[in-house]
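Here the complex is missing one protein chain, while the rest keep their positions.
Take a look at chain A:
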């Protein structure tokens, strides 16, 4: 039985390393997600959130710094800006917020089915694999939605200004170490990596050495044969 009601969301066995093939013979895929959510807590966006200085910083210097760096490195990030772009988003992310009791996003029992019904092509909260996989919504009808891997160990939310800014829990080195270690392992396996970043946090300069946090990305980019596929590439490939 490949799918077990109320226990699992997908197959008994995930895709094996040797079975994964990326476009154009690339060795692995690296997804980069920029979180532009201004909500200060695990609830809807408020006027107070929009007035918050750090959010203001994130949407200006922080985002600008990211975009400049992405241009330099030739990386395309995924940003969901429906009203700005005029296009409906293809993907849906429920990225974790620092005060969520679980660091795995806020998908409910109904989320994936609703996304499927609304025509979304993928959900960005896939925690059952570290390669893209299908989240089964209705096994009887063989309905499923593509899920892109997410893991909070690579999300700056839990390393920078966590759980809130100004309390001294800045751990950029731990974040970078995790990124490097996972990248090395996934590159060797030919799988997938994803980095989640908030413009208000990772876009900021570090006071201790005046080195932009965004340069962490540049270090990863120096790895050979890394293909900066974006989320869009997966469902079109």
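Operating definition for what follows: a contact is a pair of C-beta atoms (placed from the backbone, for glycine too) under 8 Å apart; a residue touches a chain by one contact, two chains touch by 3 or more; residues count from 1.
Just so it is clear, contacts and distances are computed from a predicted model.
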Chain excluded from display, named as in UniProt, from "Succinate dehydrogenase/fumarate reductase iron-sulfur subunit", "Putative tricarboxylic transport membrane protein", "DNA polymerase III subunit epsilon" or "Chitooligosaccharide deacetylase": "Chitooligosaccharide deacetylase"
Residue touching the undisplayed chain, where the options are A:46, A:72 or A:173: A:173
The listed residue (A:54, A:111, A:144 or A:196) that touches the chain absent from the view is A:111
Of the residues A:92, A:120 or A:158, which one touches the chain left out of the display? A:158
Which residue numbers on chain A touch the omitted chain? 4, 6-14, 16, 94, 98-109, 111-112, 125-130, 135, 151-153, 158-159, 162-163, 167, 171, 173-175, 177-178, 181-182, 184-186, 189, 191
